[in-house]
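Shown here: the complex without one of its protein chains, the others still in place.
Read from first to last, the chains carry the letters A and B; within each, the first residue is number 1.
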Amino acid sequence: MDVETVTERAGPREFSPKDDMPEEYRKAATRMIQFHANSEIMGAYLERPFIRQAPSLDRKLAFSAKVQDEIGHGQLLYRAAESLGIKTREEMLRELEEGKGKFLNCFHYPMDSYVETPMIAFFVDGAAMRRQATLKSTSWEPYAHAMDKVCFEEGFHVKHGEDILRELMTGSRKEQEMTQEAFDEWWPRIIQFFGPTDEQSTHHGFAAEVGLKQMSNDQLRNAFLNAYIPKARKYGLEIPDYPRIEKRDDGTYEVREDDLDWDEFFKIAKNDYEPGVGQIDGRKAAQDAVEWVRDVLDDYEQTARGQPAAAD
Amino acid sequence: MIWEVFRQEEAGDYHTHCGNVHAPDREMALLFAEIQHGRRKPTHSLWVAPKDEIGEVDEETANFGGTTDKSYRWAMTYQNIDAAAEEVADSEAEQAEADRRRRGD
Partner (left out) sequence: MATTDADLGSPGDLDEGEREAVEHLLYRLADDEFVLAERYTEWQVRAPTLESDLSLSNIAQDELGHARLWYDLLEDFGYSESDLVWERPPGEWRHATLSEVPFAEGDWADAVLRSYLYDVAEGIRLSALEESSYARIRDRVPKIRGEEGFHRDHAEGWLERLATDSGGLDRLQSALDRLFPHALALFAPTDPEIEDRIDDLGLRTASLSEMRGEWRSEVEPFLSELGLTVPDADRHTPHGRGGDHTGDWDDLHDDFTHTYRELGRTEARRIMVDPDEAES
């Protein structure tokens, strides 16, 4: 299939591994899904300390379940990416360890206090869920199938995050103040989650033409702000003055791009931002330490013991 | 040998199990499946897999989803929260439905 045909046919769940897709499509889809999968893993990495530091038994269980789900999403997504035939899961995980794999800006920042957890678990997950819901209609069928399960599970994550936010914002004055401080710090990053405006986005054009991406950055950001600004206010959070966000007459929002730190954003996009580098390296060290187990499994699989009987 | 057959009705759907065929190898299994399972029902694609290669775990031996309370992993547990967005509400509705079905209601 040539790119022209792909563009003509591009519709929800239109293409599957049995289609002969052009390399340009397969590479673009791999880049997008690998980014998504990496983000699940690095998001889980950021939240894992709060399994231990959650301040109640039920919350601890919920954090463990949520981090577990994120790893499960990584499992689904790496497989969807693998099915494009460009890279194996092992190669993608290796790239993540080596700092070559890209992932969401928000997961490059450190998260030190429990009061920061709803910034990820409510706002970032809410933003991610907005995007994921649209990806149920992506043109790569295995990706859409992964999104079915991810979206099924994700409602728990967002509500878990919102419940923690509500608890903190109805808690002691100290908790409320700490949460507002965390919100002030995270808000610009959350706005940047959707990337620069459409005019500045490099990969949008092709991905949209071949049906991989269903909505533009601007549309997604708008939908997110529409739903989540009222939620933030409901819990008594004050929206920071910067970046300036103005509501247009048609109900959409305009974010003043100049108020955001794009140097930092693009530094992060290159995996050059210091806390993020530490997080990548931390995960690498943990994964290197269990390399021996994967080797044992591989050897086991090679022997007759692990080998399934010949199929035909 | 026996081959299990999975049918996908339309592009983008899931392949779901629809039956099996007896055939000496994969090539013949696909031919037989095409007629036996694809001649009338809407079919976009068929998969075949050797029956012996399919592993199974069922309710007899497993307690799927556990035997103790795991409600912390369900959206419905977080009460008195209006879903922040449509997709959150959709997810919760799907979870509520799955939970009802697994309880056998």
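To be clear about the criterion, a residue touches a chain if its C-beta (ideal position, glycine included) is under 8 Å from a C-beta of that chain, and two chains touch if they have at least 3 such contacts.
Just so we're clear, the structure is a prediction, and the values are computed from it rather than from any experiment.
A.B. asks: For the chain that does not appear here, which of the shown chains does it touch in the whole complex?
C.D. replies: Computed over the complete complex, the missing chain touches A, B.
A.B. asks: Looking beyond the chains shown, say which of A:71, A:239, A:260 or A:277 touches the absent one.
C.D. replies: Per the contact definition at the top, the residue touching the missing chain is A:71.
A.B. asks: Which residue among A:25, A:45, A:193 or A:235 touches the omitted chain?
C.D. replies: Reading the full complex, the residue touching the unseen chain is A:45.
A.B. asks: Of the residues listed, A:6, A:33 or A:62, which one is in contact with the missing chain?
C.D. replies: Answer from the full complex: A:62 touches the omitted chain.
A.B. asks: To test your reading of the contact rule: which positions on subunit B touch the chain that is missing from view?
C.D. replies: Within subunit B, the residues that touch the unshown chain are 61-63, 66-72, 77-78.
A.B. asks: Over the whole complex, note the residues of subunit A touching the chain we left out.
C.D. replies: 41, 44-45, 48, 50-62, 64-65, 67-68, 71-72, 74-75, 78, 113-115, 163, 167, 171-172, 174-175, 178, 283, 285-294, 296-297, 299-300, 303, 305
Note that in this section only the chains that are shown with their structure count from here on.
A.B. asks: Return the distance between the CA-based centres of subunit A and subunit B, expressed in whole Å.
C.D. replies: Taking the average C-alpha coordinate of subunit A and of subunit B, the gap between them is 26 Å.
A.B. asks: For subunit A, which residues are in contact with subunit B within the complex?
C.D. replies: 12-14, 16, 18, 58, 61-62, 65, 69, 122, 126, 129-130, 132-133, 141, 144-145, 151-156, 158-160, 162-163, 166, 223, 227-228, 231, 308-309, 311-312
A.B. asks: Under the stated contact criterion, what part of subunit B meets subunit A in this complex?
C.D. replies: Result: residues 11-14, 25-26, 45, 50, 52-53, 70, 72-75, 78, 81, 83-92, 94-95, 98 of subunit B touch subunit A.
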